[in-house]
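For this depiction, one protein chain was excluded, whereas all remaining protein chains were kept in their positions.
Here the chain labels run A, B and C in written order, and each chain numbers its own residues starting at 1.
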Amino acid sequence: MRIAERSSALFAALALAAGPAAAQSQFEKYQKMVAESSPVELFELVGEDLWKKKQGPKSASLEQCDLGMGSGVLAGAYARLPRYFEDVDQVMDLETRMLHCMMTLQGRSREEATKRLFGNADKPSEMEYLSAYVAGLSRGHELAPGQSHPREQASYELGKKLYFVRTGLWDFSCASCHGEEGKRIRMSELPVLYKPEAARPLMATWPAYRVSNSTFKTMQWRLNNCFAQMRTPEPVFGSEVVNALNMFLTVTAKGEPYRGPGTKR
Amino acid sequence: MDALRRVTLKAAAAAGVLAATALHPLRVFAAGWNKDAFQAKTPADALKNLGAAAPADSSAIVIDAPQIAENGAVVPIEVTSNLPSTKSIAVLIEKNPFPLAGKFEFHEGAMPFVKLNVKMGESSNVRVVAEAGGKHYTAVKEVKVTIGGCGG
Amino acid sequence: MKRRIVLATAAATLAACASAPVVEHSKMTDAELAAITAVLKRDFRAKGQAKMDRLEPDAVQRACNLHADNPPESVAKSLEQAQLNTIKYPNGSLLGNWSSGRKIAESGRGMQWSEKPGSPGGGGCYNCHQLSPEQTSYGTVGPSLLAFGKTRGYGPDMQRYVYGKIYNAKAYNLCSQMPRFGYTASLTEQQMKDLTAYLLDPKSPVNK
Partner (left out) sequence: MADPMKMRATLKGDTAEVRVLMNHPMETGQRKGPDGKVVPMHFIQNVEVKLNGKTVIEGQTSQAVSRNPVFSFRLKGAKAGDKLEISWLDNKGDKNQTETALA
């Protein structure tokens, strides 16, 4: 079916049938085909090996890592993050929690474990592989980040403010680009991420294999790279700011069945 | 990943064990690699080297590809030939520096179908050439490659 | 406005279990902005050329944040005048080379923590604007600038406006989403002249 030939009635019918989450896009077919023939599973496979690999001074694997549903429970765990963890009195997203497990279970130093968080196509990072594996085990689970604890609510509120605050050398906020319906950067459509209909399909498919990098990218990377584009200094990995933005986006997307790791431009 | 095995011939070659193929029944890739066709710089040259210099247009070849690609690094292309007894399918990206992207031969038990991801340097026609009944047939589909993102 | 809030609240209450709360870009108090700034400063680190002073809100960022990008007329006017005063016009012609300008308009690089200080950056103009008909991959965050000079004129006043707008967009529209390329030294004088030519040289493809 040619996009240009679609009647608006058909457009509307499709949009209704697929629910509000499926915004129509000229790249819809491209995105669908790319997702269908994605190498993303390769990253899940390596991630599984790394999850089970004994590492660090304690020569331990991450298999006993508690991602919020109990030690070693992975099914659906990603879909319930970020959430509050009593043992550290902190809201954590997947990557922040995995770093915590590397330090506690494996006895690794923060410095060593964060040395190379973001990889590249030639050498993806451990965190990227692990994120692919753990996120993949939440496929089919509805996004349900923690919202009951006051710290979780505070994290959401902070994220919401951060989304709109203009900062950095070029005066941008998240909303500078992701603030108005129907806008594009170059030919990329910009989802208005404080609205559920836009946040849902997006958060259901991150982390993701990113075609333009030819490798797997995590949610912390996504936010880190947005700040790079905003010309700010660099956000600290696992910091409250990054977790709060992740919390804000995930709460906005809540209820959407997770279907990642996805594949992106 | 238990079923996964990786055989590296490089090491064997470096050690001077050039008879590796004799020790190992590695002549599995009987088709070889059509160097002349793959190194051709124009679609016409590539077709000539494929022995398909003047293919006839055919609507029995179905190319499914996005009209617009958000990134040229990955452009998914799906090809089905409905020509009876299709022997092979070749995919050419006409504007790429080396147009021929792949050629697939189908033996008994395989359907004349292939889906692959290709790189496209710019907007281009995707040309498919199928061989059936000793003749060559062709179909074309245009894919527009765009620039996306902040480019920083 | 009141009605809208009531409706939004009702919707949020009804759908509380299933969907996310309704979010709006709202105004901020001084204390809230101070708290957010403190959190940013705590959670970010200077890296490469991206120093921590980039997180310090100046008068423009402050006004736009406090008023959700919609400051009262009086505030906007006086701050716009102050921004106008920051613009340094070069001596002589404001028109550089449109062909160099095209490359600058295409490039989205520059001023990031990963980039070498002083490495040539771009204006990223195509990220948000349509300019020349020959470039079909253009963004739509900003208005189309197609045939800019042809439709608006090529005269000295227009040249001054374009150069000034690139130098400091906030002088003309306080909470514009466009960066202040000259004010932040993100583009050089020559680069801004080249961009001005890209928009205002009759020979530029923008005006074809």
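Some notes on this structure:
Rule of thumb we're sticking to: a contact is a pair of C-beta atoms (placed from the backbone, for glycine too) under 8 Å apart; a residue touches a chain by one contact, two chains touch by 3 or more.
Here the structure is a predicted model, which is why all the values come from computation and not from measurement.
Shown chains touched by the hidden chain across the complete assembly: A, B.
Considering the full assembly, A:Ser37 is the residue among A:Ser37, A:Gln90 or A:Gln147 that touches the omitted chain. Summarising the interface, chain B meets the missing chain with residues 1, 3-10, 13, 26, 28-34, 38, 73-75, 78, 93, 96-98, 100-111, 113-120.
Those residues of chain A that touch the chain absent from the view are 37-39, 41-42, 45-46, 49, 121-122, 214.
Keep in mind that, in the parts below, only the chains that are shown with their structure count from here on.
In terms of C-beta pairs in contact, the better-connected of the chain pairs A-B and A-C is A-C.
Separation between the centroids of chain B and chain C, computed from CA atoms only, is 45 Å. With each centre defined as the average position of its C-alpha atoms, the distance from chain A to chain B rounds to 34 Å.
Between the CA-based centres of chain A and chain C the separation comes to 27 Å, rounded to the whole angstrom. Within chain C, residues 112, 126-127, 137 each touch two or more of the remaining chains. Residue positions of chain B touching 2 or more other chains, listed in rising order: 146-152. Those residues of chain C whose C-beta lies close enough to touch chain B in the complex are 106-110, 112, 122, 124, 126-127, 136-137. Contact residues of chain B toward chain A in the complex are 1, 64-71, 73-74, 76, 78, 115-117, 146-152. By the touch criterion stated above, chain B contacts chain C in their complex at residues 146-152.
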